[in-house]
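Before any comments, here is the structure.
Here's a slice of the assembly, chains where they normally sit.
Chain naming follows the written order as A, B and C, and within any one chain the residues start at number 1.
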Amino acid sequence: TPDVAERTSVPGVATGLAVTGMGGDVLYVETSVATGEPGLTVTGQLGDVMKESARIALSWVRSHADELGIPASAFERSIHVHFPAGAVPKDGPSAGVTMVTALVSLLTGRPVRSDIAMTGEVTLSGRVLPIGGVKQKLLAAQRAGVAEVFIPERNRPDLDDVPAEILEQLTVTPVGAVTEILERALVQAAAGAEGVAGEGGVAAA
Amino acid sequence: TPDVAERTSVPGVATGLAVTGMGGDVLYVETSVATGEPGLTVTGQLGDVMKESARIALSWVRSHADELGIPASAFERSIHVHFPAGAVPKDGPSAGVTMVTALVSLLTGRPVRSDIAMTGEVTLSGRVLPIGGVKQKLLAAQRAGVAEVFIPERNRPDLDDVPAEILEQLTVTPVGAVTEILERALVQAAAGAEGVAGEGGVAAA
Amino acid sequence: TPDVAERTSVPGVATGLAVTGMGGDVLYVETSVATGEPGLTVTGQLGDVMKESARIALSWVRSHADELGIPASAFERSIHVHFPAGAVPKDGPSAGVTMVTALVSLLTGRPVRSDIAMTGEVTLSGRVLPIGGVKQKLLAAQRAGVAEVFIPERNRPDLDDVPAEILEQLTVTPVGAVTEILERALVQAAAGAEGVAGEGGVAAA
């Protein structure tokens, strides 16, 4: 997946999955932080639910900064969350886990593994709630060359409807808490070549 | 009620009851607090009445911080109240007592007992006003495995319409003031195993 | 009037009178103050006129703080004015005097006498302007067990339409300035039993 690998090589970018009018598609979230007035800017023609989802993601990261190894001062800057393409309207809660992962990546400096994608609503306490379109999203992930996809635990029954040849090419990992994704999705910051390979590796994407 | 127990095991989460198009349902409120600009963020596609209800809950907690053992500095941080699921519109005043309970739990560090649920409008002076859908809410509480439900004192007459087999399985506690709920709903912060059991217990949920 | 007495026993709560689709009704206003960003929060599904009315009430109290014995620092906190029930839309200027009375009660710590109710628009200079529905409001006050009702001086002619048996059971006091209400409506802060009785008394409600 050269495109996914290229786009997620810097910290702060993660790969989600969306249902569109034409099936599923990968959906990147990009984040940045800079000195400036503290606050959250959200762009990408997002609907109300998705904007709230960004607030929830940021609040979760902020209230778990200690465990995540993020200094409190990290939030005294201006944070920006963007979903390309900029002219395409987007909505829904299913990019919640993707935003949490991108923000933790950004603020810890650890890139997200480039061979993974994820989908799931995140709650303020970090639980992962079920979303729609699992089949279309897995098909899109497979088409994009993704190796592993994180889905909500409660969407496990939806795997029955996914063609076996897709499931053979993808590792699908159901999760109940967003911390389970973070443990597996982030490349070690100061990792040597082995460490990165052990996590799946950027080079392997 | 494994789901309720799991979701309310950390301070700041409480279980409410809602009337939906398909009868009643449990409705979680999650709260978090983090260093940041003082203010209240409310998410979950809430309507005007429910957003005001969050303001009322926070004002009541803030103006009773002393009695509740919450330091004034607790409110100089960024507080977030969220109602999953994020894409489902919600409205009405009946989650008032649930928000008060969740906020007091969050700011005192005392978890909410995992075997209880509650419903009731709260006023700025802490009174509990009647709400609708008592029957459906109690049915939902029973289905979810809840042991005790707090309802407004003024809804006591509505218990006549609730099937006897439901009332046999639930302790229904009518209250006139939100403080009556707080006295019974919060697990002791530094409680030993016995103390928690005495309150009903997280483990027992 | 046990309900009125119960609800107005703490400083900051006053009893107004409203015209509803089904005649008149008592209408409580609750106020609270807490350390926090200075400002006024208004809840209870209020319309534009009623929101402005709250601003006028607060401005009058603030600009007369000296005469009222309220320190200027009292306004450097977060003030909240709420009208239960939270889901019922309310509008109009006639709760102006009630809000002034509740705010002065809150900020002086003197409870409002529990046997009174009041109605009247207040202007920024403290004058009391006439309102509608005098008859329905007095009937509602009598039903609620109120002993004395303050109405605008300019509504005195409307008393002709009120049944004699109602007027026999109510003391109706027309006023031209909100200060006339304050002089009679607030219980003395450090009052002994006699002082309170002299004002009508909480116990007598």
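List of remarks:
Following the convention adopted for this analysis, a residue touches a chain if its C-beta (ideal position, glycine included) is under 8 Å from a C-beta of that chain, and two chains touch if they have at least 3 such contacts.
Just so we're clear, the structure is a prediction, and the values are computed from it rather than from any experiment.
Taken over the full complex in this file rather than the chains on view, the one protein sequence occurs as 6 copies, with 3 of them shown.
The criterion applied here is as follows: only the chains that are shown with their structure count from here on.
Under the contact definition, subunit A and subunit B share no contacting chain. Bringing subunit B onto subunit C by least-squares fit of CA atoms involves turning it by 60°, to the nearest 5. Taking each chain's centre as the average of its CA atoms, subunit B and subunit C sit 31 Å apart. In whole angstrom, the spacing between the mean C-alpha positions of subunit A and subunit C is 54.
Shown for subunit C are the residues in touch with two or more other chains, of which there are none. Chain contact summary for the complex, subunit B toward subunit A: residues 7, 10, 12-13, 28, 30-37, 41, 43-45, 78, 80, 82, 84-87. Touching subunit C in their complex are the following residues of subunit B: 38-39, 48-49, 52-53, 55-56, 59-60, 62-63, 65, 72, 75, 92-93, 96, 121, 123-125, 127, 129.
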